[in-house]
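These notes concern the structure reproduced below.
Missing here: one protein chain of the complex. Every other protein chain is in place.
Residue numbering begins at 1 within each chain, and the chains themselves are lettered A, B and C in the order written.
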Amino acid sequence: MDLTSFKSIVDQYETIFFDAFGVLKNHRGLIPGIKKTFDYLEENGINYYILTNDASRGPRELAQSYQEAGLEHITIDKIVSSGMLAREYLKYKVKAGTIAYLGTFRSAHYIETLGLDTLSIAHMDLSQADEISALVFLDDEGFDWSEDLNKAVNLLRFTNIPAIVSNTDLSYPMDQKQVAIAVGGIADMVESVVGKRFIRFGKPDAQMFIFAHEHSVALGGTPDKNKILMVGDTLTTDIIGGNKFGLDTMLVMTGNTLPKHSAMMIETSGIIPTYVCENAVIE
Amino acid sequence: MDLTSFKSIVDQYETIFFDAFGVLKNHRGLIPGIKKTFDYLEENGINYYILTNDASRGPRELAQSYQEAGLEHITIDKIVSSGMLAREYLKYKVKAGTIAYLGTFRSAHYIETLGLDTLSIAHMDLSQADEISALVFLDDEGFDWSEDLNKAVNLLRFTNIPAIVSNTDLSYPMDQKQVAIAVGGIADMVESVVGKRFIRFGKPDAQMFIFAHEHSVALGGTPDKNKILMVGDTLTTDIIGGNKFGLDTMLVMTGNTLPKHSAMMIETSGIIPTYVCENAVIE
Amino acid sequence: MDLTSFKSIVDQYETIFFDAFGVLKNHRGLIPGIKKTFDYLEENGINYYILTNDASRGPRELAQSYQEAGLEHITIDKIVSSGMLAREYLKYKVKAGTIAYLGTFRSAHYIETLGLDTLSIAHMDLSQADEISALVFLDDEGFDWSEDLNKAVNLLRFTNIPAIVSNTDLSYPMDQKQVAIAVGGIADMVESVVGKRFIRFGKPDAQMFIFAHEHSVALGGTPDKNKILMVGDTLTTDIIGGNKFGLDTMLVMTGNTLPKHSAMMIETSGIIPTYVCENAVIE
Partner (left out) sequence: MDLTSFKSIVDQYETIFFDAFGVLKNHRGLIPGIKKTFDYLEENGINYYILTNDASRGPRELAQSYQEAGLEHITIDKIVSSGMLAREYLKYKVKAGTIAYLGTFRSAHYIETLGLDTLSIAHMDLSQADEISALVFLDDEGFDWSEDLNKAVNLLRFTNIPAIVSNTDLSYPMDQKQVAIAVGGIADMVESVVGKRFIRFGKPDAQMFIFAHEHSVALGGTPDKNKILMVGDTLTTDIIGGNKFGLDTMLVMTGNTLPKHSAMMIETSGIIPTYVCENAVIE
């Protein structure tokens, strides 16, 4: 597979959407040299946003984590997370009652800023089922999987409330070798057992890209999709989602897709990036 | 199931999104009395749009068909179809080569207004595969299912091009009793045989609602989702899609959902409309 | 829906296959009067077997539980469980190494009678991955869901070993209102996260019925499928599985299928029992 360099194409675009894990960072920390990419974008007046399937914390905490890692340009306004879409849904569709959630207190905090009451499934009793107006899957931590997933199943059987999945990923990397089951995988199991349709937010769903696009345009970015590039490491989320929304797309080899497999994966999946690059580093 | 009347709720909204089949019309023609609904909306300054999974013809022809049936208010600017989304995708993502299509000449005409060359699969020879830059599923008519679907399968095996499905419906009603397989069902079969990922447009996908919303706002409609109501007859397309986009939703009994089944279908699916009404007629 | 009485049809058959939960017992204990059914079958020389998706214990313990509940006719030779099929698979296909399992010690005991070493995932360390020759899903208890399911995911990523699911059920009833996630639901999640194909045993798979049939014939029962009746409470496991194997089938209303829903469920699923009866009691 012929690889392009990011440098050779970036100047054609006014806005860049970046996936986070596998593009900007991996289990070891920042991708070496990635800081220079953001220096270049800043110097050349190219807009950028981070599109991440993450609801374990709010955009402020996500931005802080990048800044602490050394990417000081990544401020809260640069963050577009699937958790923000879930919060938006709750804002429009759930106006009373208590939101039950699976996740940590930290993950629920961002929901609470809507002024809604929240209650961890870990602290909920099924006798309270009538008070619950929605169930949100936020994070894979903060509850007992056996006890609390069974409680979630029965909550959804006893009451007819929407179930919202704020991160569609099935797994996430723990270290160089191991992965962990993500809240999206857990939610799939609960949905299958309960038999009701859940509402999901996150790439590759178009809503993620539209939310980012509206956010970017509201902050003065270009509305012209031909001037926006989506950069990601995963064909089935970043690339197909970007393509469907009408963006040019760039696949990098620093995450889920290995250089030796990329040509075959593009061929067998039929998901075709505009460019294939080794990484998103601009040196 | 307690039914509300559309009249009692419509004044709370500034914009109404209507599904077409099962809400405005059925196999016999217009739903009796539906013309009065549009008179009311016009008189009261309430905006409205028709959201339809249809790529068998362009928005101009769709609008004409409503006008010929007696709904003269429904002009081209009131139409939002899945075919319009497919055309938008092609505009941004396919800039050269020939678009092969499954459908009638009429369905392809709307694609050709982009200035792209089109070629019916019925007239394509596999020796031309290298010239084809995308395959679009437009309509279930206009080709020989046996010969041309096999040709489509092999086209997608020989070349790595995007396949676009411009209507996700599996079937559509023919008359009071019979249905016909729709192009969405055909596309599912081809995708399954080929094993590559297709790109789909149409309800319940969020992109359809966002496209309608942007279109409405561009024409002066409210951007406030709390002021928009989605009216449909199908839980799994109109209602779940409207809910996910953050709209209030209204299920009517004039199409796919029978009054005697509606409560059970809402309960077992977990797809919850804001209102359940007998029909969308305002008398 | 017209209901038949079991009594009026039972004499046409030489062998009866019974599902367990929802037919012989429910969360409260035995279905009232069910003991008389087995008295009748014994008196009239009609063979019977219990076909159950259960791998939480061996056939001896399953039989004991029926006897303790008052069905003293149900001896070990009357039991056909999905756990027996999983054990059969391991006997033929895994001849060395250690079998890792998800479940209680009790559930593993039946595997150990093959002479194979077993190791609970709860006690396994991923550094031992190379010694493991298969992973078996036996029961939803006996391990920490969060820690040990993640361990199972990584075991299957590090080594290429078969994963065997010994009970395909997604959930099981806990009491009159609550259900619990069954090991089949857990296995689906792990399979989806890992992306490899698991091997499943249990109704509705034909192998369960064939195993029961061979077992019955070996003990002197009729080989003639026309003389065998499958009795169950679930269309999607008992009835479709029995039908596919060529048996007559009888749906009862003492479990998953409510009388008021049965006609609609048969119509919408297209899964057609030979008979519909209130229960399997012969008075």
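Following the convention adopted for this analysis, a residue touches a chain if its C-beta (ideal position, glycine included) is under 8 Å from a C-beta of that chain, and two chains touch if they have at least 3 such contacts.
Everything numeric here is computed off the predicted structure, so don't read it as measured data.
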Identified contact with the non-displayed chain, of B:24, B:85, B:135 or B:149
B:149
Identify the residue among B:186, B:247 or B:266 that touches the chain left out of the display.
B:186
Sole touch to the unshown chain from C:175, C:267 or C:283: residue C:267
Missing-chain contacts on chain C, rising order, are 88-89, 91-93, 156, 160-163, 194-199, 205-207, 210, 225-226, 236, 240, 243-247, 266-272
Spell out, residue by residue, where the missing chain touches chain B.
126, 140, 144-146, 149-150, 153-154, 157-158, 170-171, 177-181, 185-186, 188-190, 192-193
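By our rule, only the chains that are shown with their structure count from here on.
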Going by CA means, which chain is nearest the middle of everything shown?
A
Give, as an integer number of Å, the spacing between the C-alpha centres of chain C and chain B.
44
